[in-house]
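Let me begin by presenting the structure, written as structure tokens, before commenting on it.
The full complex has more chains than appear here; those shown keep their coordinates.
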Amino acid sequence: MIIGRILGTVVSTQKDERLVGKKLLIVKPINLDGSDQSGYVVAVDTVGAGFHEKVMVVGGSSARMADGNKDCPIDSAIIGVIDTIDLT
Amino acid sequence: MIIGRILGTVVSTQKDERLVGKKLLIVKPINLDGSDQSGYVVAVDTVGAGFHEKVMVVGGSSARMADGNKDCPIDSAIIGVIDTIDLT
Amino acid sequence: MIIGRILGTVVSTQKDERLVGKKLLIVKPINLDGSDQSGYVVAVDTVGAGFHEKVMVVGGSSARMADGNKDCPIDSAIIGVIDTIDLT
């Protein structure tokens, strides 16, 4: 999984019917020091994440294992809000 | 998922029979400011996207979950036309 | 999917038995202007592609959905010969 912060939302009316009601968030991957990485990913929120929160994102077929995503045409899902990152 | 804009079409006569009737579009990935990224992907359109529209593209096995793509040999599908991207 | 051109063949005698009889081709990914990208991929031909032809290549688990590849240990397959690329 990767760690990112929520940057915004994607609004789409004309879309696959299995995406109806899904919250599509733009996630910016971040480094362990909190700085931004390049790029972004559009992920389905499954845990009620808030804006600017640090989240954990799963990619690939496992995104369909997240709550409510079974058989959905998605390849990225937010599966956790991160409290702390402990580097030892 | 990634966001891209439709750049053109691919025409192929000699192809896997499960691709017959599929619209194969060339999608250019874009940044959040609308500028182009490098590279491109060929994706099956499943939502009736128009040229130059901004679209959302799913990759990997989940592309086969998009409408009409079950068991098709494809790894990329357009699953939504994007109305707006809201960066907060 | 990506677009590439066929560069050559791979000959392997000692291999997984499900690869017996498969044509293993070396594909060079190309840009939309026809120039070469870096790298290459070894893909199973499923459409009878000829040397130097432009082809469409599917990757990941979907390569096993191409004709004749069910349950094969392959992650890349040629699924179409490209007639034209129309950039609009």
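Per-chain residue numbering starts at 1, and chain names A, B and C are given in the order in which the chains are listed.
The rule is simple: contacts are C-beta pairs under 8 Å (C-beta built on N, C-alpha and C of every residue); 3 or more make two chains touch, one makes a residue touch a chain.
What you see is a predicted model; the values in this text were computed from it and never measured.
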(message) Copy number of the whole complex, given 3 identical chains are placed, is what?
(response) 5
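Everything below uses one rule, namely that only the chains that are shown with their structure count from here on.
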(message) Quick check of your reading of the touch definition: is the inter-chain graph here a line, ring, star, complete or other?
(response) line
(message) Roughly how far is chain A from chain B, centre to centre by C-alpha average, rounded to an integer in Å?
(response) 20
(request) Report the inter-chain centroid distance for chain A and chain C in whole angstrom, where each centroid is the mean of the CA atoms. (result) 32
(request) Enumerate the residues of chain C that touch no fewer than two other chains. (result) 61
(message) Residue numbers of chain A touching chain B in their complex, please.
(response) 7-19, 24, 26, 40-43, 51-52, 60-61, 63-64, 71-76
(request) Using the touch rule from the top, collect the residues of chain C that touch chain B in their complex. (result) 1-3, 31-32, 46-49, 56, 58-63, 65-67, 69, 77, 79-88
